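Removed from the display is one protein chain of the complex; every other protein chain stays in position.
Moving on, here comes subunit A:
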């Protein structure tokens, strides 16, 4: 039956298409004069057309929605503990949250970028940044799990991240908060910002086969705020563009002091040349201390390794690597169109949107059409780099995505709208209000060479009256627009997890076809795996008690354990012996100060428990697994320190291992 159900699911997207094009819906949607309901309705048992990966902001996590329904499919734990999944609580996942500051339970996740090949989404990995304690995570889209996190030294406020180059050669990080470098004495007056504070931009290489990240090099830059970035593509693919503000180098009351100049900058970085210099051994090695955490799929276990060195390139020593392009009024979004020729800077306090031309930038560099320098970096003449300006588009432009048909869509925070404009003639074509104050937006593939068009989602910072009130704290929201016609059409509102910043959307097929269903038992290399119920046991090593436990519908083996004493650390290593899709087991023990476990089929996961009182402690399965789930329980006896009760364990009368112990 399951196979049949699966077939129904699999044919869902295909049938939807037939349904929409072949036979026009003749349902209630038409009668109301709007087809919004029909456009977003995904019938029970049918799949959505697209995956939508949405940053969780201050929640530290990433959420996954189906589009066009707006249904929440999963929250992927990344930078914050997630008790629901045991993330950051189980012994196997705790190392993932390790940093040079120790274990951090709650992060701030801002932006996402899907891996690309030849400038198109390839469906392998999703990258996520952490802003507060600079880190980049890689999520494996086979398992929808965070599989690697690397900390970024020499910086703070990793905001212009984790954007990637068009073959995922590098993922970048940058400092929104310039600070003294880690290898220098940081005990300096804050007022010495101009002298002692510096910015860095990091290029982290991504291994093409397994995705492993490594800090390839960091570029040392003047102290200012690096805000957002995007890679060039096509003709500009060897370049990266970062928006910068606070060129005033203010360190207090930035809302006034960093908004004084008419123009800040977009920093153009020739990363291919920088990579060549590093390959030639240029740049200097500096001491650093940062965590590099990896999760192994075969051992189901994370390890955290401290690394100690990075290569630093001081851009003042390499005059042909970076250039500043003047950009009006504190630019925020920095977006490159699908052709790679146009770079859109969104000055968040500007009343226009400048569009820069990559070929003009190249000419200006070749002809040295400079307008002085900033911190030793040549500044190009504004007009020499400018393709044109979108006049009076709205107030507070923030971010721009593209539809692949020559149009750009920009969010306006202050005037609370999305504006569609033509990249070639810079004319405004349409504007639609959002509810309220959008930050980022996303179009499927909208920052790649090949946008999928059709939909646009705006992420609003303010929801106010859009949903039923839930006290002072409200969900933020996403709004889905149909952009297939000349005019944008609002289809749907849906609430989001935390604060959504950037997001990514991708046709479902690219991801769903690779989605893993189980972990194979015969590939389980966990050091405490229990390969079959016969091998379940309890062992003592000093005050450490290791429980090799199996879970199968509907019992644990062993389920009666005695001989635990106060002062012991008990490790329940639970192996789920199921090999069928969607049969996780849970595990909880009374009074545990940690969390519970959720164990996927074929997986081994460990809960550490330090009992503090003598008594009988029930254990049970916390995830409804079968008709006899309520029977999936057992007991652990905890005796006083120095008690003579020996370690013993059993399951029913069938446990041979228990019989052996009893014979002894």
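Odds and ends about this structure:
What we mean here is this: a residue touches a chain if its C-beta (ideal position, glycine included) is under 8 Å from a C-beta of that chain, and two chains touch if they have at least 3 such contacts; residues count from 1.
Definition applied: contacts and distances are computed from a predicted model.
Set against the options "FAD-binding PCMH-type domain-containing protein", "Cytochrome c", "Amidophosphoribosyltransferase" or "ABC transporter permease", the UniProt name belonging to the omitted chain is "Cytochrome c".
One of A:533, A:568 or A:596 touches the chain omitted from the figure, and that residue is A:533.
In the complete complex, the hidden chain is touched by one of A:67, A:96, A:361 or A:552, namely A:552.
Considering the full assembly, A:578 is the residue among A:82, A:578 or A:603 that touches the omitted chain. Looking at subunit A, the residues touching the absent chain are 1-4, 7-8, 11, 15, 18-19, 22-23, 25-28, 38, 41, 43-46, 518, 520-522, 531-534, 550, 552-555, 557, 577-580, 583, 626-628, 652, 654.
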